[in-house]
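With one protein chain removed, the remaining protein chains of the complex are shown where they sit.
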Amino acid sequence: MQLSPTRMLYLVDLAGTLLFAIEGATTAVANHLDLLGILILGFATAVGGGIIRDVLLGATPPSALRNWHYPAVAFTGASLAFLFHTYVQEIPSQIVMMLDAGGLALFAVSGTEEALLRKMSPLVAIMLGGITGVGGGTIRDLLLARTPRVLQADIYATAALAGSATMILCRRLGIKDTYSALIGGAVCFLLRVVSVWCHWQLPAHL
Amino acid sequence: MQLSPTRMLYLVDLAGTLLFAIEGATTAVANHLDLLGILILGFATAVGGGIIRDVLLGATPPSALRNWHYPAVAFTGASLAFLFHTYVQEIPSQIVMMLDAGGLALFAVSGTEEALLRKMSPLVAIMLGGITGVGGGTIRDLLLARTPRVLQADIYATAALAGSATMILCRRLGIKDTYSALIGGAVCFLLRVVSVWCHWQLPAHL
Partner (left out) sequence: MQLSPTRMLYLVDLAGTLLFAIEGATTAVANHLDLLGILILGFATAVGGGIIRDVLLGATPPSALRNWHYPAVAFTGASLAFLFHTYVQEIPSQIVMMLDAGGLALFAVSGTEEALLRKMSPLVAIMLGGITGVGGGTIRDLLLARTPRVLQADIYATAALAGSATMILCRRLGIKDTYSALIGGAVCFLLRVVSVWCHWQLPAHL
């Protein structure tokens, strides 16, 4: 069976949604929220970045609301985290980090793609790729009344922006869209994972 | 005098706006904000849910900005809370809770109505009903830098979602729109009030 690029992107997008929903819901369990709080936090983490992107692009209603697959997948992921949170919490943190990096890479790529489709400039497309990647986690942290992790530490948003920029650069160099997306996603994923392994940090001052 | 359904919904919407504005402003007084902070918090609590809904639906400018009745009613409510806060704070908490449940029911119904008018799917209409009901209080809590109450405890958003779902179900069963709205609103109101009286809680884990 042959998958069209659009269809593949769509499936990858849903995979990222599932992953981020599980992650957001697990955080909610750890913070002693009730069942609905868990569902809301899972949903917001999973689709928050895409909703911000679509609102900024004027593409309303956002695809996460127009297409019921997104809420369905997000609530499934959050329910899984609620039902199996004992097991979810036992997953080694390195694997959680790599799954999270996968979700980040995916959303960075799909956000950039969506922005380019709507004729945004490269600079704006990179920013929207980054926002799509980190927006959900930022909403999660705001709802928990804590400073968003993305502002404080690690190469996280940086990885999303680097992946997005790489993807645009590849297109400019004449590489096919699908490969550009794959290369950009790989750069984001690897930069994130390697930065955790090597304890890379951005400077906080000169 | 005979009221059309639209006009009745509109009046109920304004009543909910007044109520939530008083509530938001009273919270602001209790948190020692100044006069403008009180007005802003009252306004945000009263119209925040509707503004989020309209932005997500792409119905911009939001009705709370297009129609000056909404800001006027919101600021009136907030001013009343500022002027009479000594008396407002003496209102028995059970009555405050019931008024709040009334506002919640109202906004859940009007949010669902608005989403259905714009051809959203039932699942999305339920979510938008819930967002309209709890959005204002969530913005209030975010501005006060505390975890939104809706995430933490009680059957609150759950009541809004249940009312919204009931309303849609009634319509599917062929019940007239006005009665469907009344039944949905009653379910939301009663579920909220009874859950407080009986100390019902959603499970936080299995």
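Order as written gives the chain letters A and B; numbering starts at 1 within each chain.
Everything below uses one rule, namely that a residue touches a chain if its C-beta (ideal position, glycine included) is under 8 Å from a C-beta of that chain, and two chains touch if they have at least 3 such contacts.
Computed from a prediction, not measured in an experiment: that's the story for all the values here.
*Asks:* Hey, which of A:A25, A:A157 or A:C170 is the one touching the hidden chain?
*Replies:* A:A157
*Asks:* Considering the complete complex, identify which of B:L65, B:M98 or B:A186 is in touch with the unshown chain.
*Replies:* Checking the options B:L65, B:M98 or B:A186, the one contacting the hidden chain is B:L65.
*Asks:* Which residue, B:V12, B:V29 or B:V196, contacts the hidden chain when the whole complex is considered?
*Replies:* Answer from the full complex: B:V29 touches the omitted chain.
*Asks:* Check each of B:A46, B:V73, B:A105 or B:L143 against the chain that is not shown and name the one that touches it.
*Replies:* Within the whole complex, the residue contacting the unshown chain is B:L143.
*Asks:* Tell me, which residues in chain A touch the chain that this view leaves out?
*Replies:* Chain A touches the chain not shown through residues 55-58, 60, 118, 120-121, 123-124, 127-128, 138, 142, 145-148, 150-153, 157-158, 161, 201-206.
*Asks:* Which residue numbers on chain B touch the omitted chain?
*Replies:* 28-29, 32-37, 40-41, 51, 55, 58, 60-62, 65-66, 68, 71-72, 82-83, 85, 142-145
The rule is simple: only the chains that are shown with their structure count from here on.
*Asks:* Could you put a whole-Å number on the gap between the CA centroids of chain A and chain B?
*Replies:* Measuring from centre to centre gives 31 Å for this pair.
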